[in-house]
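Left out: one protein chain. Kept in place: all the others.
Per-chain numbering from 1; labels A, B and C assigned in written order.
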Amino acid sequence: MKDILLQITMANILPFGEVGGALIPLLPLATFVILGLFGRKYFKSFAGILGTLSILIVTLLSFYTAYHYFFVEGKVDGVFQKIVALKYTWLEFSPNVSIDMGIVLDPISVMMIVVVSFVSLMVHIFSLGYMEGEERFATYYAFLSLFTFSMLGLVLSSNIFQIYMFWELVGVSSYLLIGFYFDKPSAVAASKKAFIVTRFADLGFLVGILILAFYSGTLDFGVLINKLTSIQSPEFIHITSASFLGASMLTWGLTLVFIGGAGKSAMFPLHIWLPDAMEGPTPVSALIHAATMVVAGVFLVARLFPVFSVDGTALNIVAYTGALSALLAAIIACTQTDIKRVLAYSTMSQIGYMMFSLGVSKYGGENGLGYMASMFHLFTHAFFKSLLFLGAGAVIHVVHSNEMKDMGGLRKLMPITHITFLIACLAIAGIPIFSGFFSKEEILLAAYHSNKLIYVVGVLASGLTAFYMFRLYFSIFWNSTQNADHLMKHGHGEGSLTIKWPLIILAVCALLAGFVPIAHWVTSDGVPLETHIDIGFSTLPVLLALAGIGLASYLYKTANTRPQAIAHSLGGLYQTAYKKFYIDEIYLFITKKIIFNLIGRPAAWIDKNIVDGLMNGLAALTGKISELIKGLQSGKLQNYTLYFFGGALGLAIILIYFLQ
Amino acid sequence: MGTDFLILMKQEWMVIAIIFILMFIKIGSNEWKNERILNLVNILLLINFILGLFWNQEGTLFNEMYKTNPLIVAEKNILSLGTYIIALQAYSWLKNHQHVLEFYILLLSTLVGMFFMISAGNLLMFYLGLELSSIPLAAIANFDLEKRKSSEAAFKFIISSAFSSGLLLFGISLIYGLTGTLTFTELSQHLNGNPLEIFAFVLFIAGFGFKISAVPFHLWTADVYEGAPVSVTSYLSVISKGAVLFVFVSILYTVFKPIAITWYNILFILSVLTMIIGNLFAIRQQNLKRFLAFSSIAQVGFILVGISGASREGSASVVYFVLIYVFSNLGAFGVVGLVSALSGKENIDDYKSFYKNNPLLSWVLAISLFSLAGIPPTAGFFGKFFLLISGAGQGNYLLITIAALNMIVSLYYYLKVIKAIFMDPNDNPIEKLAIPASPKLALFICVAGIVLTGLMSYVYEYIYSLATSF
Amino acid sequence: MNLSALIILPLATAIAILLARGLKQVRTLALIGSTGQFLMSLGLLWAYWKERSAGNTSQFLFEFDYAWFAPLNIHYHIGVDGISVSMILLTAFVVIAGVLVSWAQDNMNKEFFFLLIFLSLGAYGYFISLDIFTLFFFLEVAVIPKFLLIGIWGSGKKEYSAMKLALMLMAGSALVFVGLVGLYFNTDVNGAHSFDLVAISKMHIDIASQKLFFPFAFIGFGVFTALFPFHTWVPDGHSSAPTAASMFLAGISMKLGGYGCLRVATYLMPDAAQAYAPIIILLSTIAIIYGAFATMMQTDLKYINAYSSVSHCGFVLLGIGMLTKTSIIGAVMQMVSHGLMTALFFAAIGMIYSRTHTRMVAQLGGLLKSIPIISTVFVIAGLCSLGLPGFSGFVAEMTLFMGSWQNADQWYRLATILACASIVVTAVYILRAVGSAIMGPVRDKHFNNLTDASWNERLAAGILIIGIVAIGIAPFWLNQLITPGAEHIMEHLGRAVSMK
Partner (left out) sequence: MKYFFLQATLSRSLPFGEAGGALTHILFLSTTLFFIGMYGLFTRRNMITILMAVELILNSVNINFVAFNKYLYPGKLDGIFFSIFVITIAAAEAAVAIAIIINLYRSHHSIDVEDASELKY
């Protein structure tokens, strides 16, 4: 057996050397195994504490790592290095091509582990109160740990196949968590849908990997990026000269990989699973469908960004898909009434921002602004969006409904939730000082310098964002107070400390995250970037956002019939947006009508009647012939002798005249 | 000369001695009980078989009319063993029969006839042996005197047999006319393959075809097998057929070697026809005896494939297969005969849920059928494999493919019986049968033979060492 | 290590079972025997590693050669390489799980366990054979027990299924037979024909005869491993069989075919394998896609798994047809993985069926609530089937795809992409089944009173899951086990090409 290969460079970045590094993903895995096997029986309510403790340790380790990377050892000659901290061969196909399990530390992965573990910790704590009394409490924490493990593994991947594996694992943990309330048919359907849609996208990812790996002759990110970005390398010449249907194999490979990313990140037209995924417990939505898993697609493109940057076509696809998704989702979000769905569409919209920001970016230096902005937005978005979801969760916890009409006037009942939610809304709307403002400005700036059309879309969407977020905010916390009064009467409180504290912590983050100098740390080439806010440039988006807020307060702050009137006057347009542009229906048509009826059913029918029928027919034919020739054995002696003689004579004739 | 005469023909003498002992008993006293006679006969046949294994010599007698060599001795021993098993199995049937002694006298006469036939070095001797082995058989085919089917079977058998000897003789007479000799060793030097000779040869082969029931000379087989008593049927299907096959191989391989191409073509046609027709008819049978008749026809098809190999492997594998066939077919017939004698049921439908009350018999029948179907680890697998491998030695893979596909068809009907025994429900399955000791012994021998003959390669290697090279 | 012990132990167990009395004795004996097999297979793995790490690089280890039928040059020649060892491990895992699952088998228990153990004997013998006669012998040994197992203890239209299975498999082996005989007569080892796999591999058989006999051997073995369009025994056979028999059938018996395609057809007739590769790939791609779509329409859990087996075994043949080292490794991995996974699946289905007395997806629902352990087992099997990382299915499929993609031909690429696409369809049917049978509201009041898995069922599932996970999270050992064998095959292919 070949020994496990350990390649440690600058191991002291990681707490306690490589062991500590490996602990970051493996601790949640261990928690998953322990809770999964024994949780039901032996832990029951202690499971939550155990899971939270383990994730707390992981968070501390991540912070330690981030500190050491960004402040102590990560930078060599002013450039943040890509450090392979741990690597062992998992499956070797040939000396060059192997799937490795490793930990790679570079700005984006270090940033991501911080985000993932921190948000995960918040969600763990929140769930202690939120999921209390749930029958499958231990299982819930097991799944959360599994997800955390997979997500950490994903961001730390050193190998494109490793990322694919964890990609699938986050998919399945998402599946398990969405379907957590398995006795609800809608939850089951949603989990199924989420998994299948992303699986379909992953097909693209897989084929993309095959293409890239074949031409570059490696699966290792470092080597792959090296080979496919150096114009003179034979691999590069090979992959760009080979073409299929008019596009080079590089474009194909990257586009296919991007399809995988688009699936996971709910980009149009593969976004249909995300709104449905809100069937899962709300903290799960906060963790998976807001802050971490859904940005995996962005992360993937960022990870391969050097390669993307040499291929304009692929990058354009990324940009336009992102922009389209951002706008589309924003429009749909304005019409939805389920608060979690609104948040889901807003997530999709924000990820659209990140995507197109990457798409308009170039590699290196100032040109890499979009890359930086995208990562920045990813960072800030994680906080305010998980905060929004947790806030929504707290609301749902009290109201026991997802529908806006069941809410209203909750600001008195739930003051902390109200304040934190407001902060988050301001952040996402891009109001200055709040974190979202900084990242969104960078994105729009990058777009402005590179693609005016996308810039316009971005600005438009940012106005819409402010509108629908505040529509949400007002509908929940202001508007009619009937429901709130009713709840007050029955003595409902805001919830336990475990519910409140995460909200507060996240609110602080959402407020302050914008001041984190991401530009100094996370850039396309590792060289720190200086950014500054251009007041003049910011005016338009901020004004638009304020307008959106104003419109929302006009329409939704108090109970009135104006929204209905507007919806009515928009008629078909409103309906189209409300029905999410009928994309679900189109999918349904394709799957149910075309795949099931035109492929599945015929295949089953053919198998039963034609292929199997052939076999049965063969047997039946034999029986038929047997029946047919039974007359030979007539029972009459004279016939027998006649056949006997005839046979002999025939044999003689054949032999004498034909075979001689 | 005198001692040679006694020693070389030792096996014949022993059987003749048994016949005489039985005749003395018949003449001397009528008081003997059936059981006593049956036990005596069984012991005598066992002694005959054991003695047949030792003190054998090689040589010729009567101006090469009679010859013997280790292979022939081995073949005769196989037949003796088979006869012994059949005698054991006949116990339940003959226990209450009036004419036990006559049965054995006639039966053993045919055995003597076969011995002479195998040892024949001359067409006349061959003919005499053949007739001696078939005419008494017709008589014992009618041994259930009062049964209509039995008489009909015997009648069909004797007339077909006479007719086939007529053709055979006509062929022999023409061969004689063309070559002027009847001795095997001289015959082979005079053959040159002209059309008349081929015509004569075809008639000659037709005679053989009748005996081994190759299609299209097989039509009597099923009727006779069904009508005759089970013991006679098993004797016909195993011993009589086996003996003729032994002769057939040696005559083709030695006497008719000069016209090998001709008989290769004949064997090709016959084997394909035999396999296909045998199988197609076997599929639709309900009566187990009739079913086994057709299955044995199909088996002959495979044997013909083996013979067509025209090699030392060919002759060895035919002898080997016949040995295995003795065990397998007698195992099957043994069970069928027992059930028929004790409960009177012969149809496949009657065997539904047979396993419920008679697990032992079921397994014996199943193992025998598996062996007939050629399923490992039973010996039948090896037998068939070697037959087909020697057949493939000629490079005719079409024949092998046809044979292999026919094995599937044959498997189907064997499995149909297995299915009835083990799987099909039946409200009224056959009661638990009390099996007398001697049939039990017979079945044990059969099963042991089926299991061991294949796995112990020694048996095949021994036969191979005896076999004549082509 | 004396490999014959792998045959002798099951034989001794089988005989002991025949002599035993009562269910308790019988099943105890069966368990002891299968545990013995299990330990022995692990011992074999250990011994194999020891030999290899001691620097023994010969192609086959622990060889033993005895002239069985000397006149025909038939030998009892046994030995193992990594591929065989992995298949033997698979067999041992499935056998012990199968015995455990059948713990409560009361109806004709003696015969049942006898046949199970006998079947395993055939499989072991098959995997250790280095003489193609012996190999063929054991191949057929393993057929008839299945017929009886299905026909006697099965459910539904069991007689029909049993008959169909037996006939189609025997038809397959008849074709194999023709192929082997043809091969035999085209060999010349020291002036004699030979069945010896090693000896034949060292000589060059002329291309015309290779081309003539390769289809026989390949299709023949292919029938066992559900080669389209000869796969129709699979759904009926699997669904009618009792649980343990389904497990054996899908877990072991279908692998006999794949192993034969690789070890006999491809290895011994490399030129023909190359010539026929497009057809193999075409058929296996059809099997993969078509099997997957046909699965989607099934409503019976066993049918779902059976059709998915058609699809998954298509991967095996695809890997063999692609003829690259990685794809062949992938094919072998897929065999092991699918064997374990599908056995687990059938075990879970059997457990569900024995409690709810239905296998129809539409009649089940909400089982996760009342029988969480069994449901979890089912879900794990499903996730493995749809190729989730961490389980063996993923490793095998990815290896296969990587290997297939190395074949630069456009059409082969298309086949690979289609094969990749099938995993999406797999997700659809697995999740549909899981969604409506395991999850969802409780469909029937009685389901609330079901008892969860008993110790033997847990143990059986646990053993299989350990196997699946052991490959899933640490595939390198299996990879290294298989690689030398695959390299030998590739080397042979390469040499054959240069001889052209």
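Simple rule for what comes next: contacts are C-beta pairs under 8 Å (C-beta built on N, C-alpha and C of every residue); 3 or more make two chains touch, one makes a residue touch a chain.
No experiment lies behind these values; they were computed from the predicted model shown.
In terms of the touch definition stated at the top, the absent chain reaches A, B within the entire complex. When the whole complex is considered, the residue among A:S230, A:T539, A:N609 or A:S634 that touches the unshown chain is A:S634. When the missing chain is restored to the complex, the residue among B:G209, B:G227, B:G242 or B:G380 that touches it is B:G227. Of the candidate positions B:E12, B:E75, B:E152 or B:D350, contact with the unshown chain belongs to B:E152.
Contact between chain B and the absent chain runs through residues 123-124, 127-128, 131, 135-136, 138-139, 142, 145-149, 151-156, 158-159, 161-163, 165-167, 169-170, 172-174, 176-178, 180-182, 194-196, 199, 222-223, 226-227, 284. Contact between chain A and the absent chain runs through residues 630, 633-638, 641-642, 645, 656.
As a convention for this text, only the chains that are shown with their structure count from here on.
Looking at which two chains touch through the most C-beta pairs, you get A-C.
One simple way to say how far apart two chains are is to compare their mean CA positions; for chain A and chain B this gives 77 Å. Shown for chain C are the residues in touch with two or more other chains, namely 167. In chain B, the residues that reach two or more other chains under the touch definition are 412.
Within the complex formed with chain C, the residues of chain B that make contact are 312-313, 316, 370, 375-377, 381-382, 385-386, 388-389, 392-393, 395, 397, 400-401, 404-405, 407-408, 411-412, 415-416, 418-419, 422-424, 457, 460-461, 464. Taken together, the chain C residues at the contact with chain B in this complex read 68-72, 74, 133, 137-138, 140-141, 143-144, 147-148, 151-152, 158-159, 162-163, 166-167, 170-171, 174-175, 177-178, 181-182, 184-185, 212, 216. Residues 155-156, 159-160, 163-164, 167, 195, 198-199, 202-203, 205-206, 209-210, 215-217, 219-220, 222-223, 262, 265-266, 269-270, 277, 280-281, 283-284, 409, 412 of chain B touch chain A in their complex.
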